[in-house]
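Let me begin by handing over the structure; questions about it come next.
As you look at this complex, bear in mind that one protein chain is not there, while each of the others sits in place.
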Amino acid sequence: MSTRLFGEPVRRREDRRLLTGQGRYVDDLGPDALAAAFVRSPHAHARIRDIDVSAALDVEGLVAVYTWEDLPDRVGRPLPLLIPHPALTHGRTAYPLARDVVRHVGEPVVMVVAADRYLAEDACALIHVDYEPLKPVVGLEEAAHGARLVHDDVPGNVGARLLQEVPGHDGRSARKAIEEAPHTLAFRLDIERSASMPLEGRGVHARWDGTDLRVHSSTQTSTSVRMAVAAALGLPLPHVEVIAPDVGGGFGVKIVHPWPEEILVPWAAMTLGREVKWTEDRREHFISSAHERAQVQYVRVGFDDDGRVLGLDVTILHDHGAYTPYGIIVPIITSTQLLGPYKIGAYRVEFSSIYTNTVQVTPYRGAGRPQGVFCMERTMDKIARHLGKDRTEVRRANFIEPDEFPYDQGMIFQDGRPLIYDSGDYPRMLAMLKELIGWDAFERRPGRGIGVGCYVEGTGVGPYEGGHVQVTSDGRVHVSTGLTSQGQGHETAFAQIAATELGVPIERISVVTGDTRRFGYAVGTFASRAAVVSGNAIALACRKVRAKALRIAADALEADPADLEITDGTVHVVGTPSASIPLATVAVLANPLRYAFDEEAARATQFAGASSPDRPPVAEGDEPGLEGRDYYSPIRSTFAAGMHAAIVETDPLTAEVRVVRYAVIHDCGRLVNPMIVEGQIHGGVAQGVGGALYERMVYDGDGQLLNASFMDFLMPYATEIPRIETGHLETPSPLNPLGVKGAGEAGVIPVSAVIASAVEDAEGFPVDRMPISPSELFDLRRRHAGD
Amino acid sequence: MKPPPFTYHAPRDLREALDLLAEVDGKVLAGGQSLIPLLNMRLAAPAHVVDVNRLPGLSGIEAGPGGVTVGALARQAEVARAGVHPLLGQALRLVAHPVIRNRGTVVGSLVHADPAAELPAVLAVLGGSVRLARRAPGGSSGPAAGRGGSPSPGAVPGGSPGPVVREVAADAFFAGPLESAAEPGELAVSAFFPALPPRSGSAFEELARRHGDYALAGVCAVVTLDEDLHVAAARVACVGVGPVPVVADVSEACGRRPAATVPWEAVVAAVRRAVEPEDDIHASAAYRLHLVGVLAERALREAAARAAAPP
């Protein structure tokens, strides 16, 4: 079969095991492991006076109960602040088990280990924690007011404040540009909390054999969990292995590490000398993992008669919950990616990242971009409305032109590098979208509207990923990379890359991800970076292997390496098919042993004469074995882009919103596997529709999460998701060898903006807060009935 | 999220079941589609669970001229498939998802008495009843002393000494949110759904956030026409807008006219006057009040149309 598989819709190699129940997720492991469960705070804010575990001690099957006091020094320290930033002046992280104060409902207080999860929960129910309830801080504006504090030593509840200013080309500040603009608008936007909500929760399984610790975690970064665990438990790195087995979805929440449980479960396994496993249940996932999205944005914009933005001034209140283990990545991304495909005259953005007594906020697919896009796209729509112009015309007037790349936005991106867009063709993309949805022919009537939204997504951030490729003497190719997979089809996409680079049938290639035993250095799977960073690293590693294979084969065939090519797993001289040598044999030659232990090795001896007795069997500078390792470190991010449009119908009586059509044009550079990319887009859009119309985290004034179940947190079913029509544009990235950008997060980013735009169009009044429920649309109608 | 410990009983006949229910502080387990979530979340912690799934003779779905009797173990899916009552069929399509309906029982839903559930409204609008059985006092053959409701000897399987059986009408059965007239020690053995009178039609209209969710509000309607196809009687029962299904007789408001000339605004106003919706995280009281009117009109019009159209 053809080995040029890059770009083909190759069927997934992971599917067979997942379709037959042979997948291995964390809870499928360790059938004999002890089970951990946690007593979690029922209060949003309280001081712990006393913990009485005595009643639990009689539970049959109880093995251990731990409170913070029981933890040794290293284990009991506050969890690391993973991504410090100079603006994060008051970063705070939690203790693995609460020390004196709990700061959100769900914070772990006591860990119980028992024979099984049923018994562990029985024991938890009998543990009495005496709390002195404190008034909680709930709601962004109340928190920003600062009358009550989440952390005594964080004045005003402000964890970080960051101001970024980009002057216009004429040097004017944003505020001045707005003041002097022919038209100005000012408004406020709100986005509520949502969450990644993978169907598999978190989970940790640990086994200690006296010297080595092996941890399985449902994580997006096994390499970093490994380092965090080794550090917390004081173990030398080579004695800790962390494996991300099959992972049932991540969408961001599983990039956070180490979770308290990722430290405590391995520690308990070591302390008890028994296998211990913790499988998060759904309620725990709601109240003790992480959420995202909530922001309030105050916007001022100045623009000219064509709708060109002259100055934009955005002030953001960002709710980061009770702790900041993941730093301020989310609001930084919001404030930079807000600019989208546009040239904004002068830009001023200031965010305050605020503590509240709620679950912590860390990236969820899109990671701050949906909020930024919501802001910019609402702004574009408002400008169009103000000027009486078509909404696409205003966008077109502000686009960066295709000949302006690389385009420097004049800011610093989340990776600390300049925000320079690598490539794109936004006008063409918009034209394709308008064509696909039938923008110009759309018949507007009350209760039927069309909306549009554009975004640019910085993908493939560094610092690096690596790939290792080994050809064994049976002709099989073993590829490994450190980052993890949660359903993105990496085993397939990376195999396609390797097949194409090496000229080996994909059936002979196997790929392992997220297993530190196979590859120890990696950053993780987030920011749509896998295809870009690991994909290129694997391609580079393959190129090393290929070069070595050709070198050895050239020797054996007495040919010039430049005349050789590899097809179907065999190296041959171009134009002389008979002069060939299988890669399997090359692998044997690459590892010149004295022993003919199998047929391949024996066969290799026929070529052995080619090497001269005056030369060492392994060439100078070469290592034995047909393998290669390489790393890819992007200079800076690539920038994928997309534009979505939707047609909605709103019921005149019940105020239900129905998405009738949904269209996507997407550009993520060259596509490794279009089928997988399409699937990523579908999934992203579905999450976006959830975020726009169904999903929100509802906290009451006491800091209780009122909808911590799938009954009330309304993740859409098949019946709620429209059919998604897609079109692709491929502007290869000039920044990396494969020309790819990233695709993982794209689908979700503009959906709230697009649906708000369409509902606004159908209803004739502004929609400035998302998500929107029928009840809320009904309220809006009443409020605007007088207009 | 694992159930707390309880003692499990699986009685083999009704007598044994009623004995158990009389003796232990136990919860009846039928389809488990409401009880087990509560157990898993540890919101319920009964000392005993009496699993009635093995009781013989309780799976019946008997359609007679007067109506349909649905046994305690008849699953929602089976009742829907049996096609024995138009309104039950219309309602069951809206109850949860097909897979839930494969286990959930019709009677269990009535006893569970969720204020947003469809089936209690169906029972209420039809004026149906639930048959409850308990062990005779003292556990022996004593006379079946009724305690409220209408005592009836009841042809309940189980042999002598006969259990005490009472038939509780819908308006007395739904006592409050998640609260029915079934008392500890009692087993609901069946429910009776009266047939629609001649020249009648029914409909169930609701709005749920997601397909299969409990509704934000819902209305089921029964309309009976006279020989001239004028509205002779019209009743609705509304869900999600009160602690129990809210029944409103709107015959008068419809004013014996053809459906086409019924003053719908007045009818809707009458329905809205009857309900007491509240705010929750999914919808405001004002929205529900509005919605229930919209749904009532839709359901009534549809029911009237069906009443007019020969089946």
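Just so it is clear, A and B label the chains in written order, and each chain counts residues from 1 on its own.
Note that a contact is a pair of C-beta atoms (placed from the backbone, for glycine too) under 8 Å apart; a residue touches a chain by one contact, two chains touch by 3 or more.
Operating definition for what follows: contacts and distances are computed from a predicted model.
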{"item": "\"Ferredoxin reductase\", \"sn-glycerol-3-phosphate transport system permease protein UgpA\", \"(2Fe-2S)-binding protein\" or \"Anti-sigma F factor\" - which is the UniProt name of the missing chain", "value": "\"(2Fe-2S)-binding protein\""}
{"item": "Interface partners of the hidden chain - shown chains only, full complex considered", "value": "A, B"}
{"item": "Sole residue of A:Ala37, A:Ala177 or A:Val247 that reaches the chain not shown, by the stated touch rule", "value": "A:Val247"}
{"item": "Which residue of A:Glu8, A:Glu142 or A:Asp281 touches the chain not shown here", "value": "A:Asp281"}
{"item": "Sole contact to the chain not displayed, among A:Leu5, A:Val53, A:Leu71 or A:Met197", "value": "A:Met197"}
{"item": "Touch with the omitted chain, as defined above, among A:Ile552, A:Ile721 or A:Leu735", "value": "A:Ile721"}
{"item": "For chain A, the residues touching the chain missing from this view", "value": "11-12, 14-16, 18-25, 27-28, 31, 116-118, 197-201, 246-249, 251, 281-282, 486-489, 675-676, 678-687, 709-711, 715, 717-719, 721, 723-724, 747"}
{"item": "Chain B residues touching the omitted chain (full complex)", "value": "1-8, 10, 29, 32-33, 36-37, 39-41, 49, 51, 53, 77, 96-100, 102-103, 211-212"}
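In the analysis below, only the chains that are shown with their structure count from here on.
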{"item": "Mean-CA-position distance for chain B and chain A (Å)", "value": "46"}
{"item": "Chain B residues touching chain A - in the complex, by the definition given at the top", "value": "1-5, 37, 41-42, 207, 209-214, 216, 281-284, 286-288, 290-291, 294-295"}
{"item": "Chain A to chain B touching residues, read off their complex", "value": "117-118, 121-122, 125, 281-283, 653-656, 694, 698, 706-707, 709, 711-712, 714, 716-717, 719-720, 773-775, 778-779, 782"}
